[in-house]
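Note that one protein chain of the assembly has been removed; the remaining protein chains are unaltered in position.
Moving on, here comes chain A:
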Amino acid sequence: MSDDIKKYLDGLLQKVSGLYVIQITDRDGVPLLRVSQEKNVDFALMPSFIPTFTTACDQASKLGLGRNKTIISMYSNYQVVQMNKLPLILTFVGAENCNTGHILALEHQVDGYLEDIKLAVTEA
């Protein structure tokens, strides 16, 4: 199961130019799956990175605009797109000029592949 998803995510990494890392974690930031290009993006592994997203997501959900689904963070050298797929969090790290719209369009495609991992995380 995990191999299939890894292969699929590797394919996505090739398709979206400028995308460095795709990471699946649980809501506490425990890494479940990670695929990356040769370029090493260390900050995506920082222990505080994912829990901060969870907190920001919870706060953003209180704005009265409905449940927060995605947070896009633009930095000088990178962009980070994080998707709330509770109990999972999907993190994409790319170059600052990476096609954000393309990453967002992947959301629905990835859903089918996440079901098995979601089930495993819920049962654990």
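Heads up, the rule we're going with is that contacts are C-beta pairs under 8 Å (C-beta built on N, C-alpha and C of every residue); 3 or more make two chains touch, one makes a residue touch a chain; residues count from 1.
Everything that follows uses one rule, which is that contacts and distances are computed from a predicted model.
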Pick from "Trafficking protein particle complex subunit", "Late endosomal/lysosomal adaptor and MAPK and MTOR activator 5", "COP9 signalosome" or "Protein preli-like" the UniProt protein name of the chain that isn't shown here.
"Late endosomal/lysosomal adaptor and MAPK and MTOR activator 5"
Residue, one of A:V16, A:L90 or A:V121, that touches the chain absent here:
A:V16
Of A:Q14, A:S48, A:S76 or A:N97, the one touching the omitted chain in the full complex:
A:N97
Against the chain that's been left off, what residues of chain A make contact? List them.
15-17, 97, 99-105, 108
